[in-house]
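Shown here: the complex without one of its protein chains, the others still in place.
Let's turn to chain A:
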Amino acid sequence: MESLLSPVILFFVLGALAAFARSDLAFPEPISKALSLYLMCAIGLKGGILVAGNGFTTDLLLAAVAGLALSCLIPIGTFFVLRGFGRLDATNAAAVAAHYGSVSVVTFIAGNQILTDSGIPPAGYMIAVLALMETPAIVVGLILARGGTNLKLQSGNELLRETVLNGSVVLLTGSFIIGLIIGKDGFEPVAPVFETGFNGLLCLFLLDMGLLAARRIRLARNLTARLVLLAIVFPLVNGTIGCLVGAAIGLDVGTTTALAILAASASYIAVPAAMRLALPEADAGLYLSLSLAVTFPFNITIGIPIYTYLAKLMV
């Protein structure tokens, strides 16, 4: 309940309500883009500085392997459920599955902040795990789309640029490395920009995301009740698996919750662009609506408290 009343969540809800009520509240798009870059840069730096302080530990390695495994395996289960219960064709099921195997940076940032405010901050190395989990699901999704055989990318270089060199991946990884290099002392001169304003700017960004998610659901077509149900069940199941894995490898409560959030979240930044390139015949409106308009709001408002509760039970 406490996390539901955090400013981050309340601003998100305000944005969603405003969009549903058809208010003329709007966020200038370049500012929204700038905010997302700022948040990724700040979270990457903070993660790198924490790892610089604690060093490379066994927990980091285990979390990285667990994250990679989840990112590869989640799309497979998701794909077959979408094909069966969701009644999607192979191309659309694979495209949607890739989104659920990958991760949502914004969900992670919001979760990270809520956990930190609750006194159970996740380990800094989870930023590296986040970056690792961005792309493997795209490859698995493409293999699933091609039926496991004759995987032939239409344009390898183009796809590589959209996945490995995707702006969010580059900025997160780059900031993380900068944080590792500069350490706590080097961070101090720039801390006022990346620390003092972080919470307030996160609230503004979540306000915009609330507007965006609600607009997306208002425009959604081809969304069946079955698919909406799956977009809620997938994060619950994947988040629970994330909790189980985190507890099994000995992570603390905050870090286990962060792994669960990563497993439960669905990408809507890196994967949509990659899928549009690799599987242009898939319905972009469908996968954007499911990940951004259903799963993202669910995770932000209900999912994160549930994963936190489960992690506390299991760890």
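As a convention for this text, a residue touches a chain if its C-beta (ideal position, glycine included) is under 8 Å from a C-beta of that chain, and two chains touch if they have at least 3 such contacts; residues count from 1.
Note that in this section contacts and distances are computed from a predicted model.
You can't see one chain of this complex, but its UniProt record names it "Nitrogen regulatory protein P-II", from the set "Ethanolamine ammonia-lyase large subunit", "Phosphopantetheine attachment site", "ABC-type quaternary amine transporter" or "Nitrogen regulatory protein P-II".
Among A:T78, A:N112 or A:N166, only A:N166 touches the chain left out of the display. For the chain missing from the display, the contacting residue among A:A110, A:M275, A:V294 or A:A311 is A:M275, taking the whole complex into account. Set against the missing chain, the residues A:L60, A:I217 or A:L288 yield one that touches it, A:L288. By the touch rule set out above, chain A reaches the unshown chain at residues 29-30, 32-33, 36, 155, 158, 162, 166-168, 208-209, 212, 215, 219, 221, 268-277, 280-281, 284-285, 288, 292.
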